[in-house]
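Only one structure is covered here, and it is reproduced in the block below.
Removed: one protein chain of the complex. Kept in place: all other protein chains.
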Amino acid sequence: MKKRVAIVGVGMSKFGELWDKSLRDITLEAGMYAIFDSQVSGKDIDAICIGNMSAGRFTGQEHLGALAADMGGLGHIPAYSVEAACASGGAAVRQAYMAIRSGEHDLMLVLGCEKMSDVNQSEAMRTVGVAADWEWEGLFGATFPALYAFMARRHMYEYGTTETHLAQVAVKNHKNAEHNPWAQFQKAVPLEVVMNSGMLADPIRVLHSSPISDGAAGLIMCSEERAKQFTDTPVYIEASTQASDTLALHDRRDICTMDAAAFSSREALKRAGLTIDDIDVFEIHDSFTIGEIILTEDVGLTQKGQGGRILEEGLTEIGGKYPVNPSGGLKARGHPIGATGVAQIVELVLQLRGDAEGRQVDGAEQAMAVNIGGTGATSIVHILGR
Amino acid sequence: MVGIIGYGVYIPRYRIKTADIAAVWGEDGEAVGQGLGVFEKSLPGPDEDVATISAEAARNAVKYARIDPREIGAVYIGSESHPYAVKPTGTIVAEAIGCSENMTCADFEFACKAGTAGIQSCMGLVMSKMVKIGLAIGADTAQGRPGDALEYSAAAGGAAYLIGEEHPVATIEMTSSVTTDTPDFWRREGEDFPSHGARFTGEPAYFRHVEQSATNLFKTMGTTVDDYDYFVFHMPNGKFPVAVGKTLGVPKEKLEDSLVVRQIGNTYSGSSMIGLARVLDIAKPGARIFMVSYGSGAGSDAFSIRVEDDILAHRGEVPTVDDYISRKTYVSYAIYAKYRRTIKA
Partner (left out) sequence: MAEHGVAQIWRKIKSMYNIIGNRCTTCNTYYFPPRPVCPKCRRKGHLEEYKFKGLGTVHTFAIVRQVPEDFKTQAPYVMAQVELDEGAKLTAQIVNCDIEDVCIGMRVRSCFRRITEFGHGGLIVYGYKFEPTMKVTGHK
């Protein structure tokens, strides 16, 4: 039986519009925090894996693996760059997981980063849009919010999900983020404010949508054996899975379901030997609030179509049966695209350590992160445990 | 005999009222409307241009004619508002309607008679057996200078005609033209809007050429006004065609059916061709149509046309000129200016 992979250190920069900090600055910051947290020293790191969607378009810089090794003064170690749109962070975690589990590397620094505010908003939205099918969706005028609006409208049509449901996700996540010192928005937002915010693409409003953000997050991951050198109570990755689906939303089997998320979460639970009810806390990809609603159905918290109902009933609050996005999620914590997947893991590690002050899920022992690329074309799921 | 084997038109849905334009410039809308004989005009949507208008008209024509577009041997599009200064609209439209690669193409410009010049070229190619079927289109998204008299009439629309010899729905018995160097209306390269000679565009330009061309054709054909059931003249406004009709002795009722300008304005290269289409929508087999186009610069193409029995079998499948005229949505001057890009985003 293969040995487990452990996470022995986590760190992140603040997420937000970080005018004073460049991509290099935030990436270095996240990496340093993760290294300090783990108490490893630089020479312990065998390799780097860095997730990022589009530094080339946002900042003009590619080749981030080499950049990260260089900025950290980490010498000649191999540095892998990974991209899977909004799931780039989760992809970096998964790549490192596979490298360590296979024995190729023993201890790795995993990073996720994005610097989106160096271009103007219009350009940023255009770049976000290439997470979907640019040639056959974006070029014709379907912005990224329009694609999620397609899902929202169909979900409302088939299952009676309401605009209030879309807003309630934002309210919940902003409230959670009040206690997250790294979150972009640390203030609760009233329901009426969300419901009256400007329209991006009916029915998706500004406050249903995650913001444009800068930020980076990092992890130190290593083999189970090696972890003992640094801590008696590491957090383990119990399962790591990934699944794909059609790039264009119009080619999906059912636009109200992210099949890739359903497959990858089911497989992850199987590999971890758990059921969904064994999971105590979730970080679920809410690039748009409808995304959280749909994914709670697809990972099995409730049946298809009932995502609005369980939200309404408070099941996904921190004190509820299935706490979702105690960090504030992408909506309130922010969504620097490549960083998000790693930041989800950072939050869950803190939760499992009992260090998520003010937003702690009591007695959390198992956690699940669901990181989605585009409109559901990639899904990466990690289950963590103690 | 060479003739029209199919035709189709396209008029965009948007309209602006003469009164709403007049209000912007502090003019009396009612008076302007009465004076010009134009009460509203069509304008293209922000995603429409001569290529899209021509493609829709041509698709209608192909459907009407029931031909395989790969049999089209020539495509000529006449306009004063081609989307590109260099790159022919014809190639875009030929691709859009499914033509083969084995055909000839070029764009025409002769102010408002570019489309009828295209018809004449197609006739030549067909009669000489160089091609089996030719496609001639007249379409425009005319540029009206804000505040100028022509702003009231410069409109958008187009008509496509398939010319061939097999079972025409209307034969073209004869065509003849008059051409002179007359500077009544022009637009220099790089200029947004055309310039014109105001009253000079009347007698020495429009009237002289239309009358001359008509007289020449009557003479060559050995016919008179009495031999024709319908008349179609180029329509820069609602007054000129009525006036020239009067001069030529055309009874009012023979002209009425072609006067689309009152509801859609002057579609420039599409004008007489859309007028002709409206007549073809309703004329009985055996009816004869006399059409004279006019293009500033200047020239006129005159046609003697006879409607054939075959026309009855083709009607009903494709929307008529009236269908397009009655499909309309009014816009304000602000939206009009936005769509016509006189205010730039």
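Labels A and B are assigned to the chains in the order they are written; within every chain, residues are numbered from 1.
In the analysis below, a contact is a pair of C-beta atoms (placed from the backbone, for glycine too) under 8 Å apart; a residue touches a chain by one contact, two chains touch by 3 or more.
The structure presented is a predicted model; accordingly, all values stated were derived computationally and were not measured.
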item: Contact set of the excluded chain (shown chains only); value: A, B
item: Touching residue (missing chain; options B:Asp47, B:Glu189 or B:Glu253); value: B:Asp47
item: Residue among A:His63, A:Lys187, A:Lys228 or A:His250 touching the omitted chain; value: A:His250
item: Option touching the unshown chain, where A:Arg57, A:Arg101 or A:Arg153 are the choices; value: A:Arg153
item: Footprint left on chain B by the chain that the document does not show; value: 13, 45-49, 51-52, 55-56, 59-60, 63, 83-84, 92, 95-96, 98, 317-319, 323-324, 327, 329, 338-339, 341, 345
item: Residues of chain A in contact with the chain not shown; value: 122, 125-126, 129, 133, 135-137, 139-143, 145-147, 149-151, 153-154, 157, 198-204, 206, 248-251, 255
